[in-house]
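What follows is subunit A.
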Amino acid sequence: MNEVQKDQLLDEVQNLWDNRSRFVTITCVDLVDEFDLIYSFDHNMELVNFRVKADKDRPFISISGIYAASFLVENEIQDQFGLKFENLEPDFKGFLLLSQDGPRTPMLRKVGERGKQEDVV
Partner candidate 1 sequence: MSFAFSVAGILAAPFLGGLLAGLDRKITARLQGRKGPPIIQPFYDVIKLFGKESTYTNRHQVFYIYAYLLWMAMALLLLLTLQDFLVFVFALTFAEISLALAGFSTRSPYSHIGSNREILQILASEPVLVFLAFALYLASGSFMAGGLFLLGEPLLRNFPLIFAAVLLILTIKMRKSPFDLSSSAHAHQEIVRGVTTEFSGRYLALSEIAHWVELVIILFVVFLFWVDPWWVGILLALAAYLAEIVIDNIFARLKISWMVATAWGWGFGLSLLNILYFTM
Partner candidate 2 sequence: MQMLATVLNNLFKRPVTREYPYRYREPFRSSKGRLVLDMRECIMCTACEKRCPAGAFEIKRKEGLFKFDPYSCVVCGACVEACPKKCLDVDSDWRKPVGEMRTEIWHIEPPAKVKSPAGAETP
Partner candidate 3 sequence: MSFRTIIPFGPQHPVFPEPIQLKLAVEDEKVVEAIPGLGYVHRGLEKGAELNDYVKNIYLAERVCGICSFIHSWTYCSCIETLLQVEVPPRAEFLRLVFSELSRVHSHLLWLGLYADAFGFESLFMQCWRVRERSLDMQEAGGGGRVILSTCTIGGMRKDLDEDMRRAFIKEVAEIRRDFQQIMTPFFEDYSIKKRTVGIGVLTKEDAQSLGAVGPVLRASGVAGDTRLLGYGPYREVDFEPVVEAGGDCHSRGKVRVREVLRALDLITQALERLPEGEIKTNFRGKLNGEVFQRMEQPRGEMLYYVKAGSNRSLDRFRIRTPTFANIPPLLKMLPGCDLADVPVIVLSIDPCISCAER
């Protein structure tokens, strides 16, 4: 799987848009120190995947300006992992799936005392 730098993401996505690829999804993986965002596109029935690293505390770029359909999954990541997206349209501010009095960022992991990944409760 190719790795793409954060500042080349929009160019890469624009290329895919130009050759008429279909947006499939974004998968966020928590690597404890940072996030792995895996973008999936469908180009003539072939799955095109690439990986982008995202810092945990800095906002990330939204691709909803190019692929409008990405707003749902970006909002979902915002809800579950607390990774903010810039220029997200429409932005549910982390309340697409979660309610105001519910838990925050339920999918995050943290390193426990025994050196093993444990889950935030």
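Convention: a residue touches a chain if its C-beta (ideal position, glycine included) is under 8 Å from a C-beta of that chain, and two chains touch if they have at least 3 such contacts; residues count from 1.
Candidate selection criterion: all candidates are chains of the complex that A comes from, given by their letters.
Quick caveat: nothing in here was measured; it's all calculated off a predicted structure.
Put simply, of 1, 2 or 3, the chain that touches subunit A in this complex is 3.
The touching residues of subunit A, counted against candidate 3 in their complex, run 17, 20, 22-25, 27, 29-30, 38, 40, 42, 45, 47, 49, 67-69, 71-73, 79, 90, 96-99, 106-107, 117, 119.
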